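Complex shown without one protein chain; remaining protein chains in place.
What follows is chain A.
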């Protein structure tokens, strides 16, 4: 473990990305204590302004502070990203373990169902689910969570197949361990590395999907700010106040970029042999 941490601190990309992500998370958590304007408060006399000492990044068409809206949007994005991935990882682990370990018709049933889910383009499936459940933050989380289940089920199943015939699993069986014990205490810890990497990458994917849904008006509902929604609103005011579209895009870009590079770095740390040739 300590050598893993050492590897980590040596990997500069990982370190920088982690600092950026930690910074975003800390700002989001403590945003209520920061001296910011309320994200939903309208100031009619300050509409579509550029950056000033009063409004750090300027204002939108209702005179709302862009900076506090972006931070609020970050909160939503992280919330949706992380909780939807928790849903997909949780369900994916259980389905993948069952399919990989027990095989036979469990495997066929689960994996064919996953194939069906996989057959739809991600955004289309999310759209369909949100359309069925109705728009809103919670339903967005649920939809993105469901869309990502097959990715994790496949990943877990594949890893289980690689591990389950190793001798230490047989050894655990020969010592009288139950199936549940073998699944969760012997196999699961040995497949966490790919899971962790995939989860990180899935978070950025989920944030993008959330933005896309909000852009289309099916995700987070106004007046609550979300990056996708802000970009959608800004289209009409692009020439008047370019900040309205630039800042949310930039926020999204930095966040996604940091998460993806962080995921890649994690991958390098967990698979030190990969890509060295």
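By our rule, a residue touches a chain if its C-beta (ideal position, glycine included) is under 8 Å from a C-beta of that chain, and two chains touch if they have at least 3 such contacts; residues count from 1.
The working rule: contacts and distances are computed from a predicted model.
Note on the omitted subunit: UniProt lists it as "ABC transporter ATP-binding protein", one of the names in "ABC transporter ATP-binding protein", "Molibdopterin-dependent oxidoreductase YjgC", "ATP synthase subunit a" or "Polyamine-transporting ATPase".
The missing chain, though absent from the display, is touched by one residue of A:186, A:210, A:233 or A:268; that residue is A:186.
Within the set A:168, A:184 or A:257, the residue that contacts the chain not displayed is A:168.
In the full complex, chain A makes contact with the omitted chain through residues 104, 166-178, 186, 189-190.
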